[in-house]
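Just one protein chain is left out here, and the rest sit where they should.
For chain A:
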Amino acid sequence: MLEKALSGSKKYWTWIIFLLAVIVVGFFSYMRQYNYGLGLTGMSRDVSWGLYIAQFTFLVGVAAAAVMLVTPYYLHDFKRFGKMVILAEFLAIGAVIMCILFIFVDVGQPMRILNVLLYPQLHSVMFYDMCVLCGYLAINLIVGWTTLGAERKGVHYPNWVKPIIYLSIPWAFSIHTVTAFLYAGLPGRSFWMSAIMAARFLASAFAAGPSLLIILALIVRKVSKFDPDPDRNAIPSLVKIIRYAMIANVFFYLCEVFTAFYSNVPEEMASFKYIFVGIDGHATLVPWMWTAAFLAFLGIALLVFPTRKNPVLLPIALLSIYFANWIDKGVVLILAGFVPNSFDRVVDYIPTANEISIVLAVYAIGALIVTVLYKVAISVREEQQA
């Protein structure tokens, strides 16, 4: 089926070449980092994880979000998602590959990364994270490819896929839960050490992931003859999921804020102060966090009121929710966990240009994978319609 990605319009190839260019630039940046060391990033002894790990965290959520379509469609026979579910699975594939790449570019000795499997440490959450991520990638590749292949031949997908589809449902929850446990189990990082972390991760994932998916579906509708939502009822259903997930996410966040500030425990409050008002003049994250807060409420408002039916306002609402979650999880959460440091000092982190170009390249690889997979899916569907 992959050959279908090799023929496309001029616009398609321009987009592919653009992505390849970003990847090439990032590749050279990575070679520089590989030779010099992670000192080329903004990370330091005090803020020892930066944008890479933050993107990883955020994208695990995007990957997990496929379950919001898989569960209704396969488990509850909710037919409306029939055309979109393949887009969700293929998006998950791109997102998981980006996650793996972000881990890869973050480690100091990438050639040794398989030590995690060679010397498995059953007490380390990172071991489990590697297992669940690789498993989730395999599941989505198998399910996505087989179901689409069957559809192309005009037959029902084989029965052996069914158990794997069911397995993908708890597996999706597990990837984001385990990712939350990476942080929530660390003593001395009070911003992360919270029981609601995993729940909040899932809520924000189920808001951000499907938001991106709808945006992509709208693009697919625009650039191809295949309409992922021909009856105009799948997207409104997904919007409901996004709305409640985002409300739950904001609620969970406010629970964290209440616990920190009503208890008045200095350690609990410190990181929140750092991200909302700054500490001792250190306020690099403050504008980001207020932007995220504004976008979160804007997005919820636009989806609660009938504005959600407006074709112009809907994408704005979805982008607001997507970026609110991206700032919260893909920028602020990881950085603020390190502030103040173990000595109650504030050390800021500013990513370098080299680091940002690597981040962009990983996103471009993800976009390339999703583009190619979507191209295949679209071509198969267009054939069916013809």
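We take it that a contact is a pair of C-beta atoms (placed from the backbone, for glycine too) under 8 Å apart; a residue touches a chain by one contact, two chains touch by 3 or more; residues count from 1.
To be clear about the criterion, contacts and distances are computed from a predicted model.
Trainee: One chain of this complex is not shown here; going by its UniProt record, which of these names is it: "Oxygen sensor histidine kinase NreB", "Chlorate reductase subunit beta", "ABC transporter permease" or "NADH-quinone oxidoreductase subunit K"?
Mentor: Its UniProt record gives the name "Chlorate reductase subunit beta".
Trainee: Can you work out which residue in A:Ile100, A:Val125 or A:Ala138 touches the chain that's missing from view?
Mentor: Candidates A:Ile100, A:Val125 or A:Ala138; residue touching the omitted chain: A:Val125.
Trainee: From the listed residues A:Asp106, A:Asp328 or A:Glu355, report the one that touches the chain absent from this view.
Mentor: With A:Asp106, A:Asp328 or A:Glu355 as choices, the missing chain is touched by A:Asp106.
Trainee: Just one of A:Met31, A:Leu75, A:Cys134 or A:Leu186 touches the chain that is missing; which is it?
Mentor: Looking across A:Met31, A:Leu75, A:Cys134 or A:Leu186, the contact with the absent chain belongs to A:Leu186.
Trainee: Using the document's contact rule, name the residues of chain A that touch the chain not shown here.
Mentor: Counting over the whole complex, chain A touches the hidden chain at residues 36-39, 41, 43-46, 48-49, 103, 106-110, 112-113, 115-116, 118-119, 121, 123-127, 130, 182-183, 186-189, 266-267, 337-338, 340-345.
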